[in-house]
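A single protein chain has been removed from this complex, and every other one stays in its place.
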Amino acid sequence: MSHNSFGHLFRVTTWGESHGPAIGCVVDGCPPRLALSEADIQPWLDRRRPGQSKFTTQRQEPDAVRILSGVFDGQTTGTPIALGIENVDQRSKDYGDIATRYRPGHADLTYDVKYGIRDYRGGGRSSARETAMRVAAGAVARIVLGARVRIRGALVQLGPHGITRERWDWDEVEANPFFCPDPDSVPLWEEYLTAVRKAGSSCGAVVEVVAEGVPPGLGAPIYGKLDADLASALMGINAVKGVEIGEGFAAATLTGEANADEMRMNPDGTVRFTSNHAGGILGGISTGQNVVARFALKPTSSILTPRRGVDRIGVDADILTKGRHDPCVGIRAVPVGEAMVACVLADHLLRHRAQNPDAPDSVRLPRN
Amino acid sequence: MSHNSFGHLFRVTTWGESHGPAIGCVVDGCPPRLALSEADIQPWLDRRRPGQSKFTTQRQEPDAVRILSGVFDGQTTGTPIALGIENVDQRSKDYGDIATRYRPGHADLTYDVKYGIRDYRGGGRSSARETAMRVAAGAVARIVLGARVRIRGALVQLGPHGITRERWDWDEVEANPFFCPDPDSVPLWEEYLTAVRKAGSSCGAVVEVVAEGVPPGLGAPIYGKLDADLASALMGINAVKGVEIGEGFAAATLTGEANADEMRMNPDGTVRFTSNHAGGILGGISTGQNVVARFALKPTSSILTPRRGVDRIGVDADILTKGRHDPCVGIRAVPVGEAMVACVLADHLLRHRAQNPDAPDSVRLPRN
Amino acid sequence: MSHNSFGHLFRVTTWGESHGPAIGCVVDGCPPRLALSEADIQPWLDRRRPGQSKFTTQRQEPDAVRILSGVFDGQTTGTPIALGIENVDQRSKDYGDIATRYRPGHADLTYDVKYGIRDYRGGGRSSARETAMRVAAGAVARIVLGARVRIRGALVQLGPHGITRERWDWDEVEANPFFCPDPDSVPLWEEYLTAVRKAGSSCGAVVEVVAEGVPPGLGAPIYGKLDADLASALMGINAVKGVEIGEGFAAATLTGEANADEMRMNPDGTVRFTSNHAGGILGGISTGQNVVARFALKPTSSILTPRRGVDRIGVDADILTKGRHDPCVGIRAVPVGEAMVACVLADHLLRHRAQNPDAPDSVRLPRN
Partner (left out) sequence: MSHNSFGHLFRVTTWGESHGPAIGCVVDGCPPRLALSEADIQPWLDRRRPGQSKFTTQRQEPDAVRILSGVFDGQTTGTPIALGIENVDQRSKDYGDIATRYRPGHADLTYDVKYGIRDYRGGGRSSARETAMRVAAGAVARIVLGARVRIRGALVQLGPHGITRERWDWDEVEANPFFCPDPDSVPLWEEYLTAVRKAGSSCGAVVEVVAEGVPPGLGAPIYGKLDADLASALMGINAVKGVEIGEGFAAATLTGEANADEMRMNPDGTVRFTSNHAGGILGGISTGQNVVARFALKPTSSILTPRRGVDRIGVDADILTKGRHDPCVGIRAVPVGEAMVACVLADHLLRHRAQNPDAPDSVRLPRN
């Protein structure tokens, strides 16, 4: 057990605080002889990197990752891969005000109640800065999964404004600062988030991650279910308050007839589904369809409007948060969500083949 | 790591299939010298027991639990508590039809693809029958948590019909066959579900679980967050497709100002919150407020209307499911959800005091 | 983490006390479609069963194992295998004297200090009776390992009397009540242990376990070493005080030249070693040679000569142990040691192939 590790066979342990000298992670259990260099990781970090548009925090972090172990002659060796990123642009003085104050919606109070001490600078360990290491580990997980599996995320709702799913265009996702798949939503969102930002306010969002090419058989009964591990992985991202698989909460409103993903045989002996309400998972195990997960993020708690809070010595205090913040943390959560899905899938791939080395990698019947 | 264990320090391992001789679990890590007998567990099982109204499966299982180890002279000894329930009312012949057929929405296909074999009788390991052991383990978890912590669940949506929250009455929950807290919804639900059942159809539901009296400090950064573990626990219940904490998905639509749970000092030095959008968890750690979680269940996949499926040898087959089934699995999921929340909280209570034996059990400032 | 589970991917959880209604275990992670019935497990239990000669305890336990889950149509299903054995021949009244007394060398004191309660009947959880479930789980592990791997144990020292290794004969092991591989030692041991038994005394022993046919590559750096896991597995058997791999303590007295296991190529491209000082493990990873482990057991603490102890209320008390006991617990530890080695190897086999599915199963060079 570890409070700061994720996964079992593909296992990621992260460390570091927002304003410490560095952040890092150890990826243990990665299979050997996979080509890996910093160039395989950096592009994913760059997608998450702050300061790239006016819609994210202006903290300027190059987030240059360095591989410190586990790679030799350009290949993984099977030993633990240590990754590190130096913190560059700390402005700890911005945080003097909150050293003794507990901001509403932040972990200030709970860390202090639990531990009796906290590194308040930039949120310390609770800062979303830690998610950089999730993205770095996710880049390694993608390599473990191989080219067959493609994991992509998009913002499907910004504040109250959802996309129109019929207009979904994956190419659009990388073409706007919101990871929005619906081109028509982009100007609306720009206008909306600009207003939010100028008001010193914030908003929430919903992210959807789709994993294509996932082999069937990943996941396990009863407490090793793929959907349960995805739920844990996504709920554990900062500010996330809800997770759905496939139809999610909407499934509650369907009839059994409408929710059934019917099956037919393809001429080549594989099974096709006529729908994917299940989000690619049945009984906790992947079906070979796309794995579809969504998660909702609350609005950024750091806002410029004063809110009522308390301070460490037990006095009421009105608190507003200076410093540099994302008006919507959901945007940069897109690459983080992708990374967590990648880590879960890589872990389950290893777990699956440990127990079932002869399992097929597609749903082809009859199996035997 | 285990596919069939849940929790770390309060750790539950379950075993058994729907139509095997018995089901059981091992609860490891329970503190010693807690009074425990079958009479502490049986009432919780009775709440979940099938066959108690026309709205649940007619399978008649007494679900009489037996303590096989870990208790001496009426007290826990600190050694593993084994619990067992004999299966009584199997009708395996009901399942002959599905021995070679994969029902839409069930784990038939995925188990067979993963393992190349499955116990098809009553769903085997994937049957909701396993949840009886979750409820049994949850009963032990409640004792670990003590009288201070009260965990209650309710059905807040049946199919498309949600409750009116203003009418919430906990006393009502035990007074109707739906665990419904809103008396005015009960007749409507009866009518609706009767129609669903008579049509051989099924519907989904949403369950809410509220834990009162949870001490602050439970949970841990970054991969030991209380909300992440709740998400895993609840998503792992059969048929669950979504999990929310506090505001959940609705948080995405709020502004930072509206979502902030503001704080004020009480005269006695404790902190009170003016709202609980967070569902009692900040930064993955409990605040001392009520922990509030919701989860959505898909409609029961076993329906009498034929659906298109395939069989084991790769032939299209129209499939309808005989046997005895709940028209809405969400109803009996209420005690299961409560039990999972209890297990998560008991585990985190032990984890918390291992690292933080001097942490306060209420939010009283200044801490030191 | 669990206090009562062993292994990671092949994971055994045991429960039960000496004088409770039953003992049992759950074997999780077993690969599917392995032929398994009670008949595969019972013979190993019979080897360990008490009451088979005058040199072991006279408690008569049939130790009839029952498979309660995880097997369907004679094959494992990949879901947890629950095994149970009823306790039959408890004589709890024999233990009334020790209800309030702490016997030297027993866990009476430590259980009571740790937990504040103990099931004193027959030693409760600390009884060697628990080892029956290790043997049962080991029988499943052998099936996971397959016919290629052969695990055999022998008693190589009884009290002060060691065997002459030149006379080692595996056939002899099953032909005498000591699992002694040296026929010339048997009469000497009979005479010695008869005298020990008649004197109401006890003696210790050393057991050696040899695993042949172990594929290379099992184990992992740094904290997943095969030898470290074997050490844990064997030291955890009741009464064990020392563990060795290969040369063990004698390695300290060798020179680097003498201790080197030199290598030569075979004509078929495999590597042979000219010796096996290492006991089949280098750098924590199996070499493909025989894995050789030894463990030492202290003399049975239950003796008829009174020893000075204390009682629960803090009064000095002279204590002798009635009841039925093995004069040398080392004898019946032979099948237990074999079982633990089998469990470790099965677990590492699964762990190895999760990360290294393409690794060779013999040392054949060049690898690529």
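The letters A, B and C name the chains in turn, as written, and every chain counts its residues from 1.
Note that a residue touches a chain if its C-beta (ideal position, glycine included) is under 8 Å from a C-beta of that chain, and two chains touch if they have at least 3 such contacts.
Just so it is clear, the model here is predicted, and its values are computed rather than measured.
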Given C:24, C:138, C:204 or C:335, the one touching the chain that is not displayed: C:204
Option touching the unshown chain, where B:31, B:213 or B:314 are the choices: B:31
Absent-chain contact - pick from A:42, A:75, A:275 or A:290: A:75
Those residues of chain C which, in the complete complex, touch the missing chain: 1-6, 8-9, 14, 102, 104-107, 109-116, 125-126, 130, 157, 159-160, 196, 201-206, 216-217, 219-225, 227-236, 240-249, 251-265, 269, 271, 274, 277-279, 281-288, 296-303, 305, 307-310, 312-316, 330, 351-352, 356, 358-360, 363, 365-368
Where the unshown chain meets chain A, residue by residue: 1-5, 8-9, 11, 13-17, 20-24, 26, 28-29, 32-33, 66, 68-70, 72-73, 75-82, 111, 114-119, 124-125
Footprint left on chain B by the chain that the document does not show: 1, 8-9, 29-32, 78-79, 221, 350-351, 353-357
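We adopt the following convention: only the chains that are shown with their structure count from here on.
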Distance-maximising chain from chain B - centres being C-alpha averages: C
Inter-chain centre distance, chain B versus chain C - centres from mean C-alpha coordinates, in Å: 39
Sites on chain A at which at least two other chains make contact: 1, 8-9, 221, 351, 356
